Each structure stands twice: as C-alpha cells, then as structure tokens.
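One structure is given here, and the rest of the page talks about it.
The complex is shown incomplete by one protein chain, all other protein chains being positioned as in the whole.
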Amino acid sequence: MRNSALGYINGFAITPPGRYYDKGYRELFAEVALKALEAAGNPDIKAIYVASALSELTGEQLAIGNVLRDYAGLRNIPSIRIENGDGSGGFAIMTALNHLASAGNGCMLVVGVDKPHEVISLKQNKYASYLLDSDYEAYFGATPVALAAIMAKQYMRNYEYKYEDLATWAIKMHERGAKNPYAYFKRAAKLKDVLDSELVADPLRLYDVSPFVDGAAALVLCSKPNPNDLAIGIVNYGFGASNSYFASRNDYTVLSSVVEAAKAVGPLEGFNGVVSVHDTYSIFGVLALEALGLCKRGSALRLLNEGYFDQGGRVMVNLDGGLKAVGNSMGASGVYQMVGVVMQLRGDKPFNGLNAESAMVEDMVGVDQESVVFTLRVVK
Amino acid sequence: MVDQNLSVPKYWRKIPQYYRLTAVKCRKCGRVYFPPRAVCECGSREFDEYELPRRGKLIEYTVLRSVTSDFEKQRPLAFGIADLGGVRVFGQLVDCPNPDKLSEGAEVEVVFRRVKEDSDYGIIYYGFKLRPVKGCW
Partner (left out) sequence: MAVGIVGWGAYIPRYRIKTREIAEAWGDDALRIRDMYLVEEKAVGYIDEDPVTMAVEASRDALTRAGIAPSEVGAVFAGTESKPYAVKPISSILIDALNLKRQVYSVDMEFACKAGSDAIVNLMGLVKSGLIKYGIAVGTDSSQGEPGEHLEYTVGTGAVAYVIGATNLVAEIKYTYPFASDTPDFWRRDGSPYPVHGEGFTGEPAYFRHIIGAAKGLMEELGMKPNDFDYAIFHQPNARFPVRVAQMLGFPLEKVKPGIVVDLIGNTYNASALLGLAKVLEEAKPGSRILVVTFGSGAGSNAFYIETTDLLPSRVKLARTVGEMLEDKVYIDYSLYLKYRKIIRMIHG
C-alpha cells in the first residue's frame, strides 16, 4: 500500500508556554511525551527525537535524551538530541520523517523542549546571540533582533512602508492569541500599545519581538495513520540555506533560505489552507509569506493590513497567534507550530469550523540561516 | 584562579581578522572572502591573505538597546554594514551618538577598539569597529 504522506501525526500534546520556575526539562518533557503517546494509542516507538536549543546552556545537561527518557519511564529507545537553534523543532521533525522512511514502518516520538527562563534576560540575549556567527557577529555584541532590524529597515524603505504598517503584525497576532487558550499573550494589542513600546533595535519595538517562553510540545509520527481518527499527514518537506554571515548576503529584504525551502517542497501555486510562519520577529513573519510565494515581493505587509491572511480567507496565517502570541520556545517552537496547524486541520478548539484541508509550516533557524518547510494534508 | 568566562585561544586565533581585517583572496578566481573560508565558490582551496581597505561606505545601520550580558554597560550598541573595497563587513558603529544624522552611503573608517573584557581580572578582547568619518553630531 502506497503511503500518501511521509508520516502521520497520530498523537500530539503541548504545554501552555510560560515561565515554569517550578518545572524543569524533565518534567516538561514527561508531561507532553506521555500525553502524546497516549493519544496515539501507546504504540512502540523506534526513536525519541529531542529538539532543544538550550539544554546545555540553561539546563546544564549534555546528552539530555538519557535523562528525559529515564524520567518518563521510556525504556530502551534511542534518544537523539537535535540542535539547530530556534529551528531545532523543524529539523527534528525532518529527521524523524527520514528515519520513518528508512525504517519502513513504526512510530517516532518528537519532543521539543526548552527553558529560557532558567536564566535572566541578559543571559537569554547572550544565548540568542549564539544563533549568529559567534566570531564575527555575536563577538561584537550583535543579537538576532539587530539583524532583523536591518532587514525591516531595508524592506520598509524599498517598498515604502511606514512603521505603523509593520505594527499590524503584532496587533493581528495578539488578536489571534486572545482566542487561543494555549497562547502566552492572551491580551489584544492596539496600535498605541505597539507605538509606545520600547525600542529594542531601531526600528523594531518590544511588540515586534516574540517573548521567550519555557515550553514543551510533542508529536507521535507514524508510517501509517491511526485508523480511528482523522489522519493528518506530513506530505513533504523542503530544505534551504542562506549565507551564514549576514553582511555578505545579496539582498537584506528576502529570506532566501525560505525561498529555497519552498522551491524544494514542491509547487505551492494556488495553495489554500492554514499556514504557520516562524515569526521570531514581526518582519520575519512578513518576509516568510513572500518567501513562501504566498504573495509577491513587497506586498505582504499591504495584504496583511488588508486582512488577506486572516481567518476566512484562502490563506490563513498563524491562527494560533504565531511565535508573537504563543511565545518563542526556541528549540520547541517548530513543534508548537506543527501542533498548531494539526489542531487547525482537525478543527480542534479553538480552531473550529475552519474547513482547511492543507497546511504549510515554515521553521527557520536564526536569521535566515536555514529553513525547512513542511506541507500537510488531511488524508482521507 | 578566577573563573575565566572568555576563551583566550578562540580570540587569539582570530587576531589577524579582528586587528587587521585579514580576508582571503582566491588564487584561481580572485574572489575575496571576509570572514575567511576554506573553499571558494569556484571550488579552489588555495587562497592568499588580503587585508581589507580601512575606508568604505555605510550600507545600513541599527541601534540595539536590548543587549547581552557581556555588553550591559555598553548599551546601546550601534551596528552597521559597511562596504570596504567591495566586501561587506558587519561591525559596531562608534563615535556616533546620533545615528539618525547619518546620510546614506556615509564614509566610514575602520578603527581599533576594545570589544569587551572578562570582568576585572580576565582577558580584554580588542577588535575592529566602524567609525563615521564626519561624525554624527
């Protein structure tokens, strides 16, 4: 029997993202892993993929898979930690899918877990700066938001946008977050809130930056769909990379790794359904839409402001509130994104009545270092 | 001994790049890479050292206010991308308290400055920074 998907999501679970001073990596891992496995009917797992960017830095733990597996009572299953910055989740899923393909059958457990709030904000910024070139960018004190700011400046200048236009991203994400019980920010935001918020890296303000959150999200990926439930399959994925040294890129207004990943995942012409973009910063969400080919270069912000990407349209973006409202759980963020679109495709609360059959997830590492784009379908 | 948080070898290895912007130039096709790399786009692995010119034009800049723990006392930090003889380099912008006064394509010079230090007892890191020639007053 020919599989129509690379893998099926037969179980999933997330922890509402937040500041968990009372829970560590192992507690968060166990919570979501066990829930996801139960939802999948407790199948045999061939491998556990742990997606985490910060486990050594804030958890002070190498080889974390062993500790987590032990704590959750999962025995004799190889656990592999995948680290690719804030894109760890997407790359863990990609790796798990490849493993499924080579195994031919069976299930994989993918768990994204990260705890930025074990340390104070200045330290979080320092660890975030590790996403950049350590010797030539972070060395001088740069953090990813500084480079995002340069991209935002050039994009707004090239396409004649005002900051108020960009502020719409935060407003719309907060609007969506307000309806999502799993969001970190559940309060709607007004334009005045955004404009009054402090500058982080000119011209980006606090509202343009997704907040760091502790979080854990799990998926059970299987080669065959669960016969008793709606089958959501990851149909394909595509990978792309850009120059690692930001300054040497040709164009600071395009996420070229996302462009490449979108090309690799297959023709996205006429896509309609739900989309999840990795909006670490507002500008990354905007640029991702253009890089995915969902609209023409330079038009995303205008269309966003016109409501083109809202619920009810052909292309519905970040209905869970994106990283902006759900939070940036670093290595876990890609898994949260995947769970988000799965819930949207299934019509689980609060995403009832969407009637979407296709989904797209874009997970990106750092500032357009590399990206992976997934396409999903409801498979009947 | 006091705990050393900043690696010495990691810094010392890069002294030619940090102090003199030493790039590499492909012997086969002439392409210049900064930061240096091992293999050229054309496939060649043979390079010559080449110091980037110390004057150029500013392409873009930003001011970072939410800094890392190492730079808490130096905030805000201005950053710029400069074109130095056709090679784009990212660096801190210094002696520029009002960057909004900078004109597009402003001339910048490369200067030698302190980057950070490992508390009162550890190593001092030095490196290149970019300075608008006409100032930002």
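Residue numbering begins at 1 within each chain, and the chains themselves are lettered A and B in the order written.
One rule holds for everything that comes next: contacts are C-beta pairs under 8 Å (C-beta built on N, C-alpha and C of every residue); 3 or more make two chains touch, one makes a residue touch a chain.
None of the values given here were measured: they were computed from a predicted structure.
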Shown chains touched by the chain that is not drawn here: B
Of B:C29, B:C42 or B:I124, the one touching the omitted chain in the full complex: B:I124
Contact with the hidden chain (one of B:R20, B:R37 or B:R65): B:R20
Contact footprint on subunit B, counting only the chain that is left out: 15-16, 19-20, 51, 69-70, 72-74, 94-95, 97, 111-120, 124, 126, 129, 135, 137
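By definition in this document, only the chains that are shown with their structure count from here on.
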Computed distance of Cα centres, subunit B from subunit A, in Å: 31
Residue numbers on subunit B that touch subunit A, as the complex places them: 10, 14, 17-18, 34-35, 60-72, 74, 77, 79, 81, 87-92, 99, 115-116, 125, 127, 129
Residue ranges of subunit A in contact with subunit B within the complex: 120-123, 125-126, 128-129, 133, 135-143, 145-146, 149-150, 153-154, 198-203, 209, 245-248, 252
